[in-house]
Structures are given as structure tokens and as C-alpha cells.
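Encoded as C-alpha cells, here's the structure I'll be asking about.
Every protein chain of the complex appears in place save one, which is left out.
Letters are used for the chains, namely A and B, taken in the order the chains are written, and counting of residues starts over at 1 for each.
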Amino acid sequence: MPTEGMAIARLALDAAMLRHQAIASNIANVNTAGYVPLRVNFEEQLASVSGNQGSGDKLQGVTPFIEQESKPNGLTPQVALDMEIVKLNMNTLHYQALLRAISRYTSIEVVAITEGSR
Amino acid sequence: MDWQTSFAISGAGMKVEQTRFNVAALNLANANAVIGRDGSGFRPLSVIAGTTNYSAPFKSYMQKEQMLASYAPRIQGIVEQDVSPRQISMPGHPEADDKGFVQVPGVNSTLEMLNIITALRAYEGNVVAMNAAKSMAQKALDIGSGS
Partner (left out) sequence: MIDSIAAYGNMEGIGNVATNATRSTTFIDWMSTELTKANGAINDADVNLKKLAANEPVALHEVMLSIEEARLQFQLVTQVRNRILDAYQDLLKMQI
């Protein structure tokens, strides 16, 4: 049975892939008039389910999805190329970190399965 | 220290330098835009950049690293410079006054060029800092891959 960390990490990898698509779309449309930047809705969903102390199925409804960005003060959001590049770098790093952490974490289970012979 | 902070700080720095660059370029571009007789026209602008959090000494926040991101720079405002317009003798210009003078914004071109260069260099510095943060984080991911 996968641990909660592994389950969330799996969703987070999905979210990172989607976020890459959103950022790529934003960069591609940097000169498009009237374009509304895209973002990924994932952490909000995690935060909303983190409160309920139910059984293992609390991640059931959590699915990362792409949505249009909105500014609270009613301003139309705009694409800033350099900020998108910063986000792209962060996302790449996050993806790499997740992959590496998952791979190292599963290597603990490998120790158990192979009884430490590897 | 969480890994997102260094990116947030560098990103905020890039935003500020971008704005400083834009404002300096705007000032230079409008250096010869004539101000109308009614006083309508461009005034040289300058950027007020500051940190979000002035309230406590920096060192005490260094110890509480979570608060470091609140020291990231941000644009506090863009204000008109307190300089009087330059007078240029241009008789026959439609906006010229009765002595033949027109008014143009009192842009200090040398200062604006300097602003552009410093903004550019500071921007580059932020990019370098961000790339360094990235490669540092990637090195942290190599922990344990020796075995």
C-alpha cells in the first residue's frame, strides 16, 4: 500500500506536467492581445482536503487542472516573460526534486524486498 | 530555508529592475516631447523601490528564515520627478509661448542612461542568482546518490 506521501507525490507529478503546459502556453502567447494567463489549480485542493482526518480515500477528489488566472483586485492579469521563465525554472526543479525523492524513497522498500542483499 | 524563497527573491528583484528599466527608457523616449502651453505633457518619472518589511532589523529576520521572502523588493510607487521643464527656443512652434520658447520635460539623459545600465546589470545579477539557486538545489538532490 503506497504511503500518503507517495500518493500526493504522484498527484504532484501530474500537477507539474500540467503546470509545464500552462507555462508553455503563457510563453507562447506572450504577444497575444487579450490573452489571459493560465495557471494550475492543485495546492488549493490539497489544502482543502488536508483538514479532514478521514480514512485513506481523502485524496479521492483531488485532480490538478488548468484554469485561467484571476487577480483579486479586478485587474486583468498579464503575461510577464521573465516571471514565466522563473516559474518554468521552479517547476523544472520541483519535478526533478519529486522524481529524485520518490526514487530514493522507494529504494527503502527495495531494501525490505531484497532483504538488504542489494 | 525552503527552496522556493531564493526564486521568489530573484523574481521580485527582476520585476523591480524591469520596472526601473522601463521608466528610464520612458523618460529618455519622452525627453523631447513638447509640453503644451496648458501644461499638459510628460513629466520625468522615477521609481520608488523598497522592501515590503521595514519593521524589524534585518538580522533578526535572518534568524527566522521564513520571513526572508518578505524582504524581497517591490515597487512602492512611480512618482513624477521634481524638476522644472527645460525651455527651448523654437519660434514658430505651435506650442511656443510669446517669447518663442517651448517647454520639454527636464529629463536628465545622463542619469537615465546610468539608470538603464545599472538596471540591466542588476537584472543580470538576479538571473545569475536564480541560476545559482537552481544548480544549488540540483546539487542537494544528489544527496545519497553516491551509493
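Keep this in mind: contacts are C-beta pairs under 8 Å (C-beta built on N, C-alpha and C of every residue); 3 or more make two chains touch, one makes a residue touch a chain.
Quantities reported herein were computed from a predicted structural model and do not represent experimental measurements.
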Which one touches the absent chain: B:45, B:75 or B:141? B:141
Chain not shown, touching residues in chain B: 1-5, 66, 137, 140-141, 143-144
It is residues of chain A that touch the chain not shown, namely 3-6, 8-9, 11-12, 42-43, 46-47, 50, 94, 97-98, 100-102, 104-105, 107-108, 111-112, 115-117
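Quick note on the criterion: only the chains that are shown with their structure count from here on.
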Compute the distance, rounded to whole Å, between the mean C-alpha positions of chain A and chain B. 32
Chain B to chain A touching residues, read off their complex: 3-4, 7, 10-11, 14-15, 18, 130, 134, 137-138, 141, 144-145
State the interface residues of chain A toward chain B in the complex, per the touch definition above. 80, 82-83, 86, 89-90, 93, 96-97, 100, 104
